[in-house]
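Removed: one protein chain of the complex. Kept in place: all other protein chains.
Chains: A and B, in written order; residue numbering restarts at 1 for each.
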Amino acid sequence: MTLEELQQLDLFEELSDSEAAKVHAISETSSVNEGEKLFEMGNPAHTFFVILSGDFLVFFSDGTAYTLHQRGEITGWSTVVRPYQYTGTAVALTSGEVLAFDGRELLRLVQEDSTLGDKIMGKVYANVGERIAFAQSRTNDEMNSVG
Amino acid sequence: MDDILKLFANFWSNTGFALADYRYIIMIAVGLVFIYLGIAKHYEPLLLVPIGFGILMGNIPVFKGLGLAIYEDNSVLHYLYWGVKSGVYPPLIFLGIGAMTDFSTMLARPTLMLLGAAAQMGVFLTFLGALFLGFPPNEAASIGIIGGADGPTAIFLSAKLAPSLIGPIAIAAYSYMALVPVIQPPIMKLLTTREERLIKMHEARDVSKLEKIIFPIVGFLLCCFLAPAALPLLGMLFFGNLLKECVVAERLAQTARTAIIDAVTILLGITVGASTQGDVFLTPSSVGIFFLGAVSFGIATASGVLFAKIINLFLKVKINPLLGAAGVSAVPDSARVVQVVGQEEDPSNFLLMHAMAPNVSGVIGSAIAAGVLWSFMN
Partner (left out) sequence: MYGFEAIAYHNGWAISFIGIMIVFTGLLTLSMVIRLFPKIIAMIEGNGEPKPEKKQTPKKTPSKKLALDSNIKEAVRQYRYLISWMGEPFSLPRLIELSEKRGLSRPYYTVSQLLHANIIKPDGKGLFFWHAE
C-alpha cells in the first residue's frame, strides 16, 4: 500500500504527511483467503487490522457475531484496549486484503508522538466504540460464568 | 590408562557439572522464568529476554582464574559490564528515551507534572523503609530509587552508591516494571471512587513546534541548576529530545532512538543479568530488596493517585485521579494501565494520551530524585 492510499483511509485521513509516513512504516499489507482466521479468541492481542477489501466475521464464544464489509473498518483493537487478548475470533468470509499493525510498534509510535497517537486512538474509538462495549460485555459475561 | 583417567578427572573437575551448587541452579531457573515471561507472555521482552539470558550466562559455574566470569578483571563480560559499573549505559538509554518521547501532552497541561512529582514519594519512603530494615544509607538510597520505576536510573544510582547491589536492584526494578499491570490496578481502584474513575479529561491545547524545541533547553537548565547531580541522566534525556524536536538533526535522533538504545539495552540487560551470580545474589538482603521494591511501587502508585485527589479539591475542572498512577515512570506501561482501568468503567474514556503527561514527567522526577540522593550520599 502506498502512502497516499493509506492517507485515504478514514482512520488516517487527518494525519499530516510526516505522521502518515510514520504509520506507513509500521504497517504491513497482507492478503487473506476465504475462511482464513485473522486472530483467535483468547490469544494475546499483538496485531490489529484495518480492512482494505473483503468481508470479515468476528464472533464470540456465545455464538454472537458482527460482520465487517467496508474498507477502513478496524478489527483486533484489543492490542490497544482492555483486556489485551482477543475477545473474539475473526475470519475472512471472502478473500481480501488487510493492513496489519504490530501492537508494540503502535504503542512506541504513540509514545513518540502524542498528537499522532491522539488522532489515531480517537479514530479507533470513534470507529469501534460500540463494539468495544459489546465485546467487553461478552468478556465480562464469560468471566462471571467461569467464576 | 592412569594418565587418561587423570586427564578425564581434571577435565570433569573443570566442567560446570562438577562446579555447580544449588545457588547456580536456582538462578538458572530464575533466568529461564525471565526468558519465558519475555517470550511467551510478552512481559517487557526487550528487557527480560537479555536479562534472563544474562542470568544464564552469569550462572554457568566456571573455574575462577580463567578470565571467564563477569567479576574477573580480564573477562569479556567484565569489559562489557564496565558500562554498567561506570554509569555510562543508563545515560545513553536516556538519550534514546529523550529522542523517542513526545512531551507535548505534558506541555499542554503542566499541572499533570505534579503527579509525576508525587509518585516520587515512593522513592523516599522506600529509602526510609530500607534504613528501617538496617541497610546503610548508600544502599538504602539505591533501593529507594526502585520506586522511581526507572530501570536506567536505578542502575545508574546503584552503580554510584552501591555497586554490589546492582544485580538485585536491577532485577527487582525490571521485574516490577514488567508487573506494573498487576501491581497498580488494585491500588488505583482502592483509592478512587467510581465517579472519580469516570471523570473525562478535556482535550488539551495544541502545542507549537517552538514550545517543543524550547522545552528541553529550559527544562535541562532549570532541573540541572536545581539538582546538578542529575546532569548525566537529564542532560542526555533533554539532549535526545532536542535532537528529535529540532528536526534538523533527525538523523541523529533516529540513531539515538534505534541503534544506540537497542545496542545499549542489549549490553546492559545481558551484563546486569550476568552479574546476578548465585553466590552474590541469593542473600537475605536480596529478599529485603525485592520486598522493598514491591512496597515502593505500591507507595508510588498510591502517592500519585492521592495527590491527584488532593489537587482536585482546588480545581474547578477536575482531573481523573487515575492519572496519578501514571506518575510511576514505567513508560508507557503505567499510562496504559490508567487507560485500562479507566475503560473498565467507561469504554469511551480515553485516558492514555493524558496519562502520558505524568508518565514522562515521572521520568524527569525520578532522575531528579536520583541526583538528589546521590548528592546527599556524597
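Note that contacts are C-beta pairs under 8 Å (C-beta built on N, C-alpha and C of every residue); 3 or more make two chains touch, one makes a residue touch a chain.
Source: prediction; values computed, not measured.
Asks: One chain is left out of this view; which of B:T15, B:S86, B:T193 or B:S208 touches it in the full complex?
Replies: B:S208
Asks: Given that one chain is not shown, which residue among B:I55, B:L107 or B:V340 touches it?
Replies: That would be B:L107, which touches the missing chain.
Asks: In the full complex, which bits of chain B touch the chain not displayed? Write them out.
Replies: Against the missing chain, chain B presents residues 106-107, 110-111, 113-114, 116-118, 120-121, 123-125, 127-128, 131-134, 136-137, 140, 205-206, 208, 210-211, 214-215, 218-219, 222-223, 226-227, 361, 364-365, 368-369, 372-373, 376.
Asks: Residue-wise, where is chain A in contact with the chain that is not depicted?
Replies: Touch with the absent chain occurs at residues 10, 13-14, 34-35, 55, 57, 59-60, 62-67, 69-72, 89, 91-94, 123, 126, 134.
Here is the rule we use: only the chains that are shown with their structure count from here on.
Asks: Measuring from the mean C-alpha position of chain A to the mean C-alpha position of chain B, what distance in angstrom results?
Replies: Roughly 30 Å, centre to centre.
Asks: Which of the residues in chain A come into contact with chain B in the complex?
Replies: Contact set of chain A toward chain B: 44, 46, 81-84, 107-108, 110-115, 117-118, 121-122, 125, 129, 132-133, 136.
Asks: Please name which positions on chain B make contact with chain A in the complex.
Replies: 41-42, 100-102, 104-105, 206-207, 244, 257, 331-332, 336, 339-340, 343-344, 347-348, 350, 352-353, 356
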